[in-house]
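Only a single protein chain was left out; the remaining protein chains are all shown in position.
Per-chain residue numbering starts at 1, and chain names A and B are given in the order in which the chains are listed.
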Amino acid sequence: MVNTNVRVSLPAVCFVWQVAMIILFGVFVRYDKEADAHWSETKKEENITSNVENDFYYRYPSFQDVHVMIFVGFGFLMTFLKRYSFGGVGFNFLIAAFGLQWALLMQGWFHSLDPVTGYIYIGIENLINADFCVAGCLIAFGALLGKVSPVQLMVMTLFGVTLYAVEEYIILNLLHAIDAGGSMVIHIFGAYYGLTISWVLYRPNLHQSKRLHGSVYHSDVFAMIGTLFLWMYWPSFNSAICYHGDGQHRAAINTYLSLAASVLTTFAISSLSAKRGKLDMVHIQNATLAGGVAMGTAAEFMIQPYGALIVGFCCGIVSTFGYLVLTPFMEKCLKIQDTCGIHNLHAMPGVLGGVVGAITAATASNAVYSPEGLINTFDFQGNFATRSVTTQGAYQAAAMCVALIFGIGGGALVGLILRFPIWGDAEDDNCFDDEVYWELPEDEESIPPILEYNNHMVTKNPDM
Amino acid sequence: MVNTNVRVSLPAVCFVWQVAMIILFGVFVRYDKEADAHWSETKKEENITSNVENDFYYRYPSFQDVHVMIFVGFGFLMTFLKRYSFGGVGFNFLIAAFGLQWALLMQGWFHSLDPVTGYIYIGIENLINADFCVAGCLIAFGALLGKVSPVQLMVMTLFGVTLYAVEEYIILNLLHAIDAGGSMVIHIFGAYYGLTISWVLYRPNLHQSKRLHGSVYHSDVFAMIGTLFLWMYWPSFNSAICYHGDGQHRAAINTYLSLAASVLTTFAISSLSAKRGKLDMVHIQNATLAGGVAMGTAAEFMIQPYGALIVGFCCGIVSTFGYLVLTPFMEKCLKIQDTCGIHNLHAMPGVLGGVVGAITAATASNAVYSPEGLINTFDFQGNFATRSVTTQGAYQAAAMCVALIFGIGGGALVGLILRFPIWGDAEDDNCFDDEVYWELPEDEESIPPILEYNNHMVTKNPDM
Partner (left out) sequence: MVNTNVRVSLPAVCFVWQVAMIILFGVFVRYDKEADAHWSETKKEENITSNVENDFYYRYPSFQDVHVMIFVGFGFLMTFLKRYSFGGVGFNFLIAAFGLQWALLMQGWFHSLDPVTGYIYIGIENLINADFCVAGCLIAFGALLGKVSPVQLMVMTLFGVTLYAVEEYIILNLLHAIDAGGSMVIHIFGAYYGLTISWVLYRPNLHQSKRLHGSVYHSDVFAMIGTLFLWMYWPSFNSAICYHGDGQHRAAINTYLSLAASVLTTFAISSLSAKRGKLDMVHIQNATLAGGVAMGTAAEFMIQPYGALIVGFCCGIVSTFGYLVLTPFMEKCLKIQDTCGIHNLHAMPGVLGGVVGAITAATASNAVYSPEGLINTFDFQGNFATRSVTTQGAYQAAAMCVALIFGIGGGALVGLILRFPIWGDAEDDNCFDDEVYWELPEDEESIPPILEYNNHMVTKNPDM
């Protein structure tokens, strides 16, 4: 009999890690100059004439949209299971709230550490990047949904954020690849990290939980809340950390178009694949988002509106086929149980996005971008001032491999750690069930007043 | 026996139209100068000192709010039926994603086509206008909800967007009427377009689907998500394309106030009309929004805060009475079946908004607006530099007629097209049923674990 009691382990992990965060923030983290009360002095020193030049006003609306995607988007997308809605939205909440703190530190050490003072200075862009980092772990959570304990999720997040920060440093700083919306850094890494963990934690008798491995009518509607907030705000996600001006503007347009196209091809394939052309909610909830994933790398490139539509067109098809063909195949033959189908929504579109990014980078030209625009878009400055666009394309391709290696390697390592029988995960016949980790309310059927008020219902106008 | 199989027609329509979009975008659509990588050159040429002057920063937050209204607002408002929530939110998603692409082209040809290069240049304002255009079709969808097939909806959207773009060009460019929030262009057109189609597609035996023509408790709560996101973000809708500065500021204030007032009168009439003063969710979900519709035309006018309150006051009353009296009358006597009651929420408040706009335009003065403010608000420049405010009022009234004619005429035409027995729509006894076009999950009652975990429930503290 497996012990799913987390009464000691979960509070212990939460407390110890939160205390560690407080200590580490005390030692390392301060406000950056745009958030510090010395800002009025900074303005004078740097000849900034208006408060509106504070990065807060450029990025805060995008930050809030990204924040909604992380907590409501990912959270509600994972409420689709009939009896795991609490776990879907609740554990998403827990690991995101922890992950963003750890991400501020890890990313800070790699990107924002001042060598003189030894402090990490944080501002609005750090908050966005922390949310991005958390997204990688929430993608991985999608593969594990319903099969692991909250303590395992916390461990998965601790290591996931750590690996992400290293991988991100290699890709963005050492390889100097561009990945504004994170097709590679976030989606490829997150998806293969989660899939590998799921492979290591393979549950041979998961079919014993089959009764709970599906949706009910209203849980599918709840999941659509997640889908739509992800879909609507994805232009903010891909443009949030682009450079000011045309970069953010173009990234939003490209993502908007790509997403629209993937909706149509998702509906098409979903209908084509079913008897009588009936649509499947699983496809609509997930594959419609693939266009956003795949525009991550090339978001701010001059891919042109029709280029964005083509990307979305292909992704909707690939992703829906994944749900139809690959997910059953992977479960049966590769022993990878992928609850939310993150391979279809994140891994494949992420790879497609990385490829699109590499090609469009390699074919960039002064004519299309203008000389200054090319420098801005690809950040050809400092050590990279002389890099050619073809070289850039090659480094983009190399970045994909780095994300893949970190995802699979990290996932294998963390999967092994999570196999220890100490984490309180449920047995194979008890997965996808909120009853294991949540106090559940009594059931709807047992409400007495339903009968009572039905007696009153005769007073209601029957024509309304 | 009617054939509701859309396995060929729906994928065919989605694929062919999406491919057509890609080709047309390839031929016609490029980024505008604020989204193009040449922006750094543009800044120098036009002496723009800061990236914050990029229109993206003026309009992106409003755009995102409008985007939420289109997909979550309209989508969830249409989940109120007990077994058509998938269709409500899902088909809304499909036709909006298609419609916005077609709208970018149609509106682009009329408004943003560069005669020299032959290109349509798109930026953030085009995305907002595309979302606006789609709103017109989604309003029409409200009248047809549950009675048409997704293929019919795609056809309805194709023609709807086309008609909208022409009507909008006549109203905004030829008549030079002001309609920032679209009381006329969006709401009058969309509502009469949908109502006329519904009239042409009259189903004499719709009462056979009566068992499904109503809500259940939780579907009404889902619909409130739609209501509230529409309500909260309507100030952004009406101010999204107003001119920078006081125009956007004033439009947001006016809409905020008008909406607040219509909530109170909606509650009042709803309570007044029912036995024991009980409130009706249909009214609360819909009539509370009428104040936003009616402030569409006059949003940026100097109508003063109390003027906005009066508009909202009247609309809440008119709209709720519509649900109580007009919808049953229209169904019985005029043979117009209006599922969501769009006549009450969009048509009547839209007409009221058009009238308010005409009157307030005709009575505008230099004293109230300041000379420069008058020119800004009514765009009295170029060919229209010498137009008087009374003339403007007359053109505003003429614009209402144009919207009405396009709605009714277009609706009659499209209704006839949709009557062909080739579109896969359901029979009269099978309307409002997701089962026709969606793979439905097994039902909630049949979840075995409910019994199982109830046994565990004895462990729960009964006092919580």
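In the analysis below, a contact is a pair of C-beta atoms (placed from the backbone, for glycine too) under 8 Å apart; a residue touches a chain by one contact, two chains touch by 3 or more.
What you see is a predicted model; the values in this text were computed from it and never measured.
Per the touch definition above, the residue from B:Leu201, B:Ile269, B:Val293 or B:Cys340 contacting the chain not shown is B:Ile269.
Within the full complex, the residue among A:Glu167, A:Asp220, A:Asp246 or A:Asp280 touching the omitted chain is A:Asp280.
Mapped onto chain B, the footprint of the missing chain covers residues 50, 52-53, 57-58, 61-62, 65, 82-83, 211-212, 214-221, 224-225, 228-229, 231-233, 235-236, 244-246, 248-250, 252-253, 256-257, 259-261, 263-265, 267-269, 271-272, 274-281, 284, 288, 302, 304-306, 309-310, 313, 368-370, 372-374, 376-377, 433, 435, 439-440, 442-443, 445, 459, 463-464.
Hidden from this view is one chain, which touches chain A at 4-11, 14-15, 17-19, 21-23, 25-26, 29-31, 34-41, 43, 50-52, 54-57, 60-61, 64, 67-68, 71-72, 75-76, 79, 83, 85-86, 89-90, 93-94, 97-98, 100-101, 104, 122-124, 127, 150, 218, 222, 225, 274-276, 280, 282, 328, 424, 437-445, 447-450, 452-454, 456-457, 460, 464.
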